[in-house]
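Below is one structure. I have some questions about it.
A single protein chain has been omitted; all remaining protein chains appear in their positions.
Now for chain A:
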Amino acid sequence: MIDGNPAFVRGELLPAREPPAGEKGLLKLCRENFFRDWLSALLTVASLIAVLLIVHSLSPWLFNAVWNARSLNECREILNGAEGACFAVIRDRWAQLLFGFYPPTQYWRPVLAFGLMLAALAPILFPSVPRRFLLFSTVFPGLGYWLIWGGSLWLPLTAYIGLAVGGIAMRLTARLGGGIAAGLAFISALTWWLVASGPVTTALAQLLPLALATVTSREMGGFLLSIVIGVTGISLSLPLGIVLALGRRSTMPLVMMLSVVFIEFIRGVPLITLLFTASLLLNSFLPPGTNFDLILRVIIMVTLFATAYMAEVIRGGLAALPQGQHEAAEALGLDYWKAQRLVIMPQALKISIPGIVNSFIGLFKDTTLVVFIGLLDPIALSNSIRATTDWQGIYWELFIFIGGLFFLLCFGMSRYSMHLERRLKTDHR
């Protein structure tokens, strides 16, 4: 069999050949992911048809969009019977949707406040920002209030002095024990706010009037209102929620009972009910003639509501920590507050991040509920805009604009929370 024909052995390796056409690139991707079997092939074709139909029906509407018109009828004249969006309404009313009835010459104030808010948030959100900028973050609430509402700069300043007074009182009485010192500090700060701050503000304002034109709450609306309510609610609900969560797990029966009652009461009542309470009931309880700002009342109610939910989210984080962590902290000789601050909270908060951000996003979107008590948030403004004879009958354009802005803000929060989770990931699962 082998005579005269010695076995041939190839001396070198053949170059790798291209895989067959069906096993590479796009074709393989399609086959494996979209046409693996009959069912998935069918579904792929059906989805493609659906997508094409949607694009086909939407694209003339979007591409024919009219941006320059003064009323819906003018839009229709320009379109001349063709299908098309009338985004001219956004061009006409975008400032109103963003700022409400805020005086146009003062638009720079909320814009500046928003920019400063981002700057104040940076050191809290990102550890790469130097720590000394945290000082600005503590100053921002007063500054933001002054920029948006106007009035005398001395008003927020004296409010801050009240905090300083409390701090000094705490320092001076520290050796009387933590609880007593905190109580005394609270009382002295309260005394400052109630008794001294008024006359001091007037006196300082006469000496050096640092004032911006006052803007009343009634003039605010649109996204300005949503962001003011949302951001205040969010930034206050986290610290208050932590306190409440600790209160609920406390071994002191009174503290625990108060926390439980508060949380269960607030969680048992829908937000809309609390808002009606703020706008309708409180008015009847207060003496006639008192002018308790409606937005302030709403902010308080929204904060209380968010706090109760936040407390439960954080309690979930606390419950997830093994008992060993508490015991280890105690074994190190840490007192209660130090143990919470250094050992328990950093871990519990990390576990709770998705829940916390969930509450934040929910709270921000819930701010649109103020439409029911007559505050002009973006949704209410879209109704008002539709009620003018120029724009009656316009729907999608306004809702697309409002929805788009809400999506941007909420998506931003959600991305940040994912970033935070990755950064704090220390487990080895």
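Annotations for the structure displayed:
Convention: a residue touches a chain if its C-beta (ideal position, glycine included) is under 8 Å from a C-beta of that chain, and two chains touch if they have at least 3 such contacts; residues count from 1.
One rule holds in what follows: contacts and distances are computed from a predicted model.
Between the listed names "Protein-arginine kinase", "Amino acid ABC transporter substrate-binding protein", "Putative monovalent cation/H+ antiporter subunit A" or "Sarcosine oxidase subunit delta", the UniProt record for the complex's undisplayed chain reads "Amino acid ABC transporter substrate-binding protein". Of A:259, A:279, A:368 or A:417, it is A:279 that touches the chain left out of the display.
Listed for chain A, the residues touching the missing chain in the whole complex are 72-73, 76, 92-93, 96, 100-101, 104, 218-219, 276, 279-280, 283-284, 288-289, 371-376, 380, 383-389, 392-393, 395.
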